[in-house]
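Let me give you the structure first, and then I'll get to my questions.
All protein chains of the complex are present and in place, except for one that has been dropped.
Labels for the chains are A, B and C, by order of writing; each one numbers its residues from 1.
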Amino acid sequence: MAPLLAMSGIKKHFGGVPALRRASLEIEPGEVHALIGQNGAGKSTLIKILTGLYRRDEGDIEFTGAPSHLTSPREAQETGIATIYQELNLVPLRSVSENVVMGQEPRSLGFLINWPEAHRRTREILSRFGIDIDVTAPLGSYSTAIQQLVAIARAVSMDAKLVIMDEPTSSLDSSEVEILFSVVRELKSSGVSVLYVSHFLDELFQICDRVTIMRDGQTVGCETIADTSKLDLIAAMLGRDAEEIAAEGLTELSGGKQDFEEIVLQVDKVSTGPRLTDFSMTLHRGEIVGLGGLLGAGRTEAARSIFGLDPLTSGDMHLKGAPYEPTEPAEAIKARIGFLTEDRKAEGIIPHMSVRENLTLALLPHLRKSGQIDLEREKALVEDFIKQLGIKTAHMDQPIRELSGGNQQKVLLARWLATKPDILILDEPTRGVDVGAKREIQTIIRNFVDEGHAVILISSEFEELVEGANRIVVMHEGKAVSELTNPGITENALVRALAHHEEPAL
Amino acid sequence: MTSLTSEEPMRTDFTNRLKQHGGLVALAVILIFNILVTPNFLQAQTLAVNISQVATIAIVAMGMTLVIATGGIDLSVGAVMALSGALAPLIFLSDFGTTYPVLGLLAALFFPLVAALVCGLFNGAIVAVLKVQPIIATLILFISGRGIAQVLTNGNLQTFSNPEFSYLGTGKILGFPFQGWLAIAIACLLFWLVNRTIFGRYLLAIGGNERAAKLSGGPVRRVKIGAYVICSVLSGLAGLIVVAINSASDAARNGNLMELDAIAAAVVGGALLQGGKAPIFGAILGAVIIQLVKYTLLANGVEDEVALIAKAVIILAAVYIQQARKE
Amino acid sequence: MLDQNAFDLRKYISRNPQSVAVWIALIVLIAFGLMRYDNFGSAYNITSFLNYNAMFIAISVGMCFVILTGGIDLSVGSVAAFTSVVAAYLSPYGIEVAMPLAILSGVAFGLFNAICIVYLRIPPFITTLATMLGAKGGSLVISGAQTISVDWGSNFTKLGMEKAFDVVPWTIVLVAILVVALWIVLEMTSIGRTILAVGGGEDASVMMGLKVNRAKIFAYALSGGCAGLAGVFLASGFGAGQPLEGVGWELSAIASVVVGGTLLTGGLGSIPATVAGALLLGLVFNILNFENGKGWISFSAYWQMVIRGAFLFAVILFQTRVMNRNTVVGQG
Partner (left out) sequence: SGLPPLEQKDRYKVGFAQMESNNPWRIAETKSFHDTADSCGWDLIATDAAGSAAKQVADVDSMIAQGIDVLFLPPREEKPLIPAVKKAKAAGIPTFLVDRSVDPNAAKPGEDFVAFLGSDFIDQGRRVAEWTIENFEGDKGVIVQLEGTTGSSPANDRKKGFDDRITQDSRFEIVASQSGDFARDLGRQVMETLLQAHPDVNIVYAHNDEMAIGAIQALELAGRKPGQDVLVVSIDGTRDALQAIIDGKMGVTVESSPFFGPLACETMKRYAAGETIEPWVQVKDRIFTPENAAKHIDEAY
């Protein structure tokens, strides 16, 4: 049988930087095909080329046996490719119904949208996912998980030959994942192919038939799932030997002292609104405390409350014994707290400012010399950090937007290290950075706590939390529900705590 | 220049540069055209005339550039000009002003600028504290600012003869108009402010990414208000200059349509309406281009209505060149 | 066919707190006028008020579409002046020729704006600023800098000066049809919803496979067309094409749209509330004229400007208060 989709020799550059160099992908009709690879391997780019969102530099695409030259997602939809992109691409201001039916809304009289029918159809589609909500409300008023499911529902409702899911489960809990799987199986049994991108390798073994592995913009292998193992896949993704990996563990965070005495931060029953209702934790000098939880558990809100971004509605905090209630970030920074945010683009970098200017942004008040910025000191300091953290930049005055994600992240990390904080809050510090940079960032974090500082670490990567944190505070629906202590935390224990938010047996 | 790597082919380098300096290219084209066509263009007096006419637009455009750098816009500049322009003669023609001429003169310079500053505070507070969209926030003073000026003067034209005050608009240093020097001094000051001070760094950061700036401890409100205040004070100054040149204050006309000229000058000079860039000398360049276009069309007897169309085309072309640079 | 929730008042209020503010303000102002002035509620005042404000309602609803996409259209005033001249020249051929062609000339300006914005990627503010200058120059050129008399013999002036069935002026009938039609377009057609989606997130709309460029082009063309209609009203209601009219109309249209609760960043807004915004701002003039009759503020016209600014400020303050109480999702 001819493949449903065949992509070969795909190349793509972004402003001189190669993102894809000879990528290929083949999908059979009616199969569930996995696409895996490290952050930045090029998975999303490959998908966007397929759906016409990006134009390829080179390469051939055949869909249903004919050459395909799609130039927009709309054309892709019309030829039978439905896509759930990685960055949730819906319109939060508009209603759930609109987000589901827009583009193929039911009409009456040929031009008027039939709203009752649209709502009915939306409810019906969502009910397959076990969701029963007011579909006329703005999508943005619902949780990320619901938004994610709405995006999936939209794609699934489209009568496609191929449904592409780019990391669909990153914000779903285990029961929601199960529902998704049953929908995927349903699609498969009705002859629809599914391209499934995920970092959760265990999932692949449950629903996928074959897997394509990408590394550094190239396709490095295609296996039948049944014939491979998790370790093999990881090895292929990293381009390293499977045994070696098994021996050394996956992160650089592990290690460090184990006994902590001096409490630097004490948070008691803090709430800031519906997304953070009851949060408590203790942080000692020299300690990494992880915050565990699914997306939407309120980890970011917890960090925001400590950083003075959301005013407390109840509870209190103590910093080194003294009462502490910051009302704006500037105060938190003065109290020697730093906050590396999860959304690098929206809350971190200032795109057209230089590496130097981005790096010293939080430090500016200390660089004042006779009314102006002490440029000499600024340059020396930046020079120092670039060397120390191994930031790859042509020169310090290069605009930060031209740097790769990992290097941008290092600059932002340096922004906070430069303020010499006592406490550093890191929200997804390694999200979207490549393997090498990830290890380097983890080393920087390790060194930082070894110098006697403290870190609050939020990460969706279980290894990072399990191996890195001295303790993990598990959160669920805005509450701290349990606490795990290293040594002895395992991924399984964490997963169990997350799923059932109950004290796991150690 | 030397720090550039030589890896890029020469040609793209050249076209890139051309785009980077789209404004300068436009200026050169206009200058060459004028030298060839416009009678008596190459004269010191022509230069003096253009400097004296461009100075007020340039001064306001620089302030506007700061506001635009924060991602805002200020429609009230013309009204603020009218207000401060109306206050000055009120003060030095008052009993106090005529009894104590020197104090009166100083007060006539000081209080109008204070009034402008208050206008800036008002705009800034509505934008930064109440978080109202800048167009609407500054529309309030756009509508009522001129009205206040006219209420103060009862709508009357105030004419006067006060050589000391008129020096602002008619004085010359080294043969060139005082207000031209003033504009250059302000440009240097603002350039320093933007590029060397913490305020300037935050200003650009806020325009570039407001949330990131706030999360890095930037005083977002204060800096935004500051930008509106500087813009208003500069507008107030421009209003005083106009009054000084004319030896008359006309609250109905002073600064009329200045907001459009200033915004156009700032954008032609390279400011991005979404914020994050504050090309101070670019604003001057933009103002000069707009002034020269006006001069060229007038001096060559092009009718008013055709001149409008020409101005439209030139603004579009200049911004298109600027825009191409970003892609 | 209608969204049943469109009529669920409580939901409407909780989801559109900003729009509610404008309705309250409008009702309060009308009540104030009725109580304070004789003849304020007379049929003559109501019809002449609506007749005059029909032009502003037309450009405001057009502007609303542009703003919903996240853009802006500064050219509407000049375009209306231009089309009034076009309509005046064409008036001998009757309303059935002059009106469509004049509206088309407005649409042409809108399309020009759209091309510069969508394909040349020049920011809307600058594009439409240039078009504002260009259209003004153009109308002065084609009119020879004179007002152009309409043909009083043809049926052209019927539109602006006569009443349908001797009851309601044709202008009002027409603008009411326009408002209802555009309301339907926005609420119940795919292009209307696409416009809302584009304003709510342009990239997301592209990825959802929506016809984003088409929606933007439609919005600017529509705004040009509405300005064209306003120009027809202008020519037919005043008997002349007026190249000098339209100054400042863009700002009052923008103010009407924003006062009506539409986000300048796009994605959220409503046609009826925009009409309410236009009526509210127009009513201020009407009330000031009546107040003049009381002899209080008539001595200086300048007080009127101050009062108008202060009134706008009050409405905005009121709106931010209302909004703070009912936090809207997706803002800030």
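Details
Just so we're on the same page, a residue touches a chain if its C-beta (ideal position, glycine included) is under 8 Å from a C-beta of that chain, and two chains touch if they have at least 3 such contacts.
Keep in mind that this is a model prediction, so the values were computed, not measured.
Looking at the complex as a whole, the chain kept out of the display touches B, C. Of the candidate positions C:Met99, C:Ile172, C:Ala227 or C:Ala240, contact with the unshown chain belongs to C:Ala240.
Residues touching the missing chain, restricted to chain B, are 38-41, 43, 45-46, 49, 52-53, 150, 155-157, 159, 170, 242, 245-248, 250, 252-254, 295, 298-301, 304-305 (touch as defined at the top).
Think of the hidden chain as still there; on chain C it touches residues 37-40, 42, 44-45, 48-49, 52, 55, 140, 143, 145-149, 152, 160-161, 234, 237-240, 242-245, 247, 285-286, 289-290, 292-293, 295, 298-299, 301-302, 304.
Everything below uses one rule, namely that only the chains that are shown with their structure count from here on.
Chain contacts here are complete: no pair of chains fails to touch. By count of C-beta pairs in contact, A-C exceeds the other of the chain pairs A-C and A-B. Averaged Cα coordinates give chain B a centre that lies 30 Å from the centre of chain C.
Separation between the centroids of chain A and chain B, computed from CA atoms only, is 45 Å. With touch defined as above, chain B holds no residue shared between interfaces to two or more other chains. Contacts from chain C toward chain B in the complex involve residues 72, 116, 120-123, 125-127, 129-134, 136-138, 140-141, 145, 251, 254-255, 258, 264-265, 300-310, 312-313, 316-317, 320, 332. Partner chain A is touched in their complex by these residues of chain C: 1-5, 11, 15, 184, 188-190, 193-194, 196-197, 199-201, 203-211, 267-268, 329-330. Residues 3, 5, 192, 196-198, 201-202, 204-205, 208-209, 211-219, 276-277 of chain B are the ones that touch chain A when the two sit in their complex.
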